[in-house]
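This part shows subunit A:
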Amino acid sequence: MEVELCPILRSFGSEQNVLSRPDGSASFVQGDTSVLAGVYGPAEVKVSKEIYDRATLEVVIQPKVGLPSVRERAREQCIRETCEAALLSTLHPRSSLTLILQVVHDDGSLLACYLNAACMALIDAGLPMSSLFCGITCAINTEGQIITDPSVQQEKESRALLTFAIDSVERKVMMSSTKGSFSVKELQQCIAVSQKASEEIFQFYRDSVKRRYSKIM
Partner candidate 1 sequence: MPTDTKRLRGPEESQSPMLFLPPDAQILKASSRDGSRGHADVRPIFARCGLVSQAKGSAYLEAGNTKIICSVYGPRETERKDETDMKSGRLLCDFRLAPFSCLKRGAWIQGNEERDLSVALIESLQPGVCLHRYPRSQIEINVVVLENDGSILAHAVTCASIALADAGIEMYDVVLGCTLRQDGDTCLVDPTFAEESGNWLGGYGENQGRVTVALLPNFNQVSGLHADGEMREDTLTEAVRTCMDGCHKLYPVVQHALLRAVKRKAPPSVK
Partner candidate 2 sequence: MASVQVSEAEKVYIMHGVRDDLRVDGRGCEDYRHMVIETDVVSNTDGSAKVSLGHSDILVGVKAEIGKPRALVPDEGYLEFFVDCSANATPEFEGRGGEELGIDLSNTLYKVFNNKHSIDLRSLCICPGEHCWVLYVDVLLLQCDGNLFDAISIAIKAALFNTRIPKVHISEDAEGGKEIELSDDPYDCVRLNVENVPCIVTLCKVGQRHVVDATLQEKACSVASLLLAVTHKGMVTCVRKMGGGSLDPESISEMTETGKRVGKALHAPLMDLLKKEEGLGKNRQKVGFLR
């Protein structure tokens, strides 16, 4: 049985260096979903959080309404460990890195948008990384169709939702977070779709960096 694919990425865009105070900042927009990210560091670290051979990374997610809850805490963990794997934090031992993510609007694929905004902000902050990463969300709807970059409405209608972080070097899965149940085949298809879609986003990263430094080079 061949599964129908609906591999469309909504229009997306990003602006770097949007805020004056943080050492690196970026906004990332996917369709109507929009996230603002700010990075501080490397800077002085609290003794209680100090790690002797690498930088301590803290990720904070700020919801738009109310206080962060357990769900945000779990997502912070996912994003932090993804960033940690990409960052060469051993180059800044005993220092602190702080990444703050602010939701501006949620219209689906929020976790993916967090990851993309985080990556752009880390690039803007000029932190050394071993690879870049991007986030892709796939929704499987009741007909078994795979939809990339779903909107809130599409997320609601789906029976499973999978978000992956893909690395830029080997296009492997760095992070995975899923909701709903799905078959092994669907999983592998979603991974393959995400890997393909990641090409677009990595190309976008490259283009935006090229554009940014076009006057210098």
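What we mean here is this: contacts are C-beta pairs under 8 Å (C-beta built on N, C-alpha and C of every residue); 3 or more make two chains touch, one makes a residue touch a chain; residues count from 1.
How were these candidates chosen? In short, all candidates are chains of the complex that A comes from, given by their letters.
These numbers come from a predicted model, not from an experiment.
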Inset, instruction - Pick out the one candidate among 1 or 2 that is in contact with subunit A within this complex. - result: 1
Legend entry - Touching residues on subunit A, where the partner in the complex is candidate 1: 67-70, 73
